[in-house]
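I have a structure here, written as structure tokens, and I will follow up with some questions on it.
A protein chain is absent from this complex, but the other protein chains hold their places.
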């Protein structure tokens, strides 16, 4: 029987596991940021969420939208849209036997770019800071997809 | 050559596969719930979707938003935001050789919390039902991430 703990002795796979966990934890932080802005700014979308702030019509005034909250939510959705392809393609790429230093370069660039993307979105920094961060992460994922399809295409 | 079917003889991995499939199927059910409310309440967002309900201006009145539909869509997006980290981190955690009973406890808590989250969101139940369900699922994922980074960090 295959001892699965050996999978984790593969250095590329361990590196992928570490970077993927870090970038997913960063993405999870966006939920906390949204909750933080909703509570401090009293901006809610569900009537049951602001029931503690008043009765009836008094509570309804908190059912509104807020630029800050919407900004965090857009950053969160952008994370989802980009981290899902990285997870899928990155996992398969890690198992396709790439060079260790090349693989780690890909993972570091992606994770760094996504963290910078969040900073650029939430500050907000002037463009093209956010666009640049987006395209670095995007390019890294495409580069892994290209490597994978070039070496292992099986349709 | 590695016989991959052996991967499925690993009990932690089989448990992860089962719970992940269940929670993803639950998430897929949200699409059906959205379609159900859109059709029964005649609430659409694309002109081509309500073309069967009338011609021209008569059909346009169905292009509207509805609290119930928006609630299901928020529950669906919240699922995506939380199940994606669970899938990525949970898969890597399962491969890192955790204790079987600890792993199963994590998976059960997560799946139970997400099912309860959906019930609390769609009923809707008063807070803090939904918040509690959210934080249990969130804590389970962070606990797996912590275990993974503590034992297998490779940057």
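Letters A and B mark the chains as written, and numbering starts fresh at 1 in each.
The rule we apply is simple: a residue touches a chain if its C-beta (ideal position, glycine included) is under 8 Å from a C-beta of that chain, and two chains touch if they have at least 3 such contacts.
The structure presented is a predicted model; accordingly, all values stated were derived computationally and were not measured.
S.K.: Among B:21, B:65, B:102 or B:123, exactly one should touch the missing chain; which is it?
M.R.: Of the candidates B:21, B:65, B:102 or B:123, B:21 is in touch with the missing chain.
S.K.: State which residues belonging to chain A touch the missing partner chain.
M.R.: Residues 2-3, 6-7, 9-10, 12-13, 71, 74, 77, 80-82, 84-85, 87-89, 91-92, 95-97, 124-127, 130, 134, 138, 141-142, 145, 148-149, 152-155 of chain A touch the chain that is not shown.
S.K.: Which parts of chain B are in contact with the chain that was left out?
M.R.: Output for chain B: 1-2, 4-5, 7-8, 11, 14-15, 17-22, 24-25, 27-28, 30-31, 45-49, 51-52, 76-77, 80, 83-84, 87, 91.
Keep in mind that, in the parts below, only the chains that are shown with their structure count from here on.
S.K.: Using the average of all C-alpha atoms in each chain as its centre, how far is it in Å between chain A and chain B?
M.R.: Here chain A and chain B have centroids separated by 16 Å.
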